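Complex shown without one protein chain; remaining protein chains in place.
Right, subunit A next:
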Amino acid sequence: MTGLRYVYAVCRPFGAALQSQLTGVAGAPPKLLSHHGLIAVLSEVPERDFAEGPLKAHLEDLDWLTDTARAHQGVIDALTAVTTPLPLRLGTVFRDDSGVRVMMETREEAFGRTLDRLEGRVEWGVKVYLDTEAAETARPPEKAASGRDYLRQRRMRNRSHEDMWEKAETFARRLHETLSGRAEDFRLHAPQNPTLSGFAGRNVLNAAYLVPRGKSEEFVEAVDRTKDDVPGLRVELTGPWAAYSFTGEMGETQRAEGPEEENA
């Protein structure tokens, strides 16, 4: 059998065992490969699906991608319960264990730095949606009596759209200021495409925050407190995630961003 190695994450050695029922992306249980004081979490995957060509083809297949992403996340979640994993990008595949070992040796220092920086931290995702439809239906259109009425109504509609946008942006900016003050680091992701997200609203903020576990409750409460006022705006919280958005360019861009707080 010539299985390839699909690597989920690199971690420091951890005492706890992974759930016994846990399965990886191709159904095989994840294994731990220990090398140079680090652990690579990997599972065997068949070459027919995970060699470069088939993998590229599969990435275009939404059903396949969905199953693979969920299985990948399942392993990362299980790891997050027992340690602070450094997650790798989906679809990181090596020919064999020795390929994985070489990779670990080559990146030993950078892995160590990043693992130190992320130790005990989790990622929270916060998105703000402007529900344009709800804002619209809240104001039923009057019947235009004349062309001039029609133009006037249209102007008012445009103006109220602009107002909504302005309110949404102000709200998102304030929320982001509040939350980034409670986080060690943040990333602003591109707004999500409504087709993929399945939400009718416009995504005005799509941010990720790096928060120490011990401060997560406060962080979640801070998000919760934004529940009031502004109609037509929806705040969505996801997490805690492994620190996917904060793995950096192997330590380079991260270090350029200023002093790191130690949370010992």
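Here is the rule we go by: contacts are C-beta pairs under 8 Å (C-beta built on N, C-alpha and C of every residue); 3 or more make two chains touch, one makes a residue touch a chain; residues count from 1.
As a working rule, contacts and distances are computed from a predicted model.
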Record-based protein name (UniProt) of the chain missing from this complex, from "Cytochrome d ubiquinol oxidase subunit II", "Gas vesicle protein", "Arginine ABC transporter permease protein ArtM" or "NADH dehydrogenase subunit G": "Gas vesicle protein"
Identified contact with the non-displayed chain, of A:Phe14, A:Phe94 or A:Trp165: A:Phe94
Touching residues on subunit A - with respect to the absent chain: 4, 7, 10, 50-52, 55-56, 59-60, 62, 65-66, 69-70, 72-73, 86-95, 99, 102-103, 106-107, 114, 123, 125, 189, 192-193, 195-198, 206, 208, 223-224, 226-231, 233-238, 241, 244-247, 250
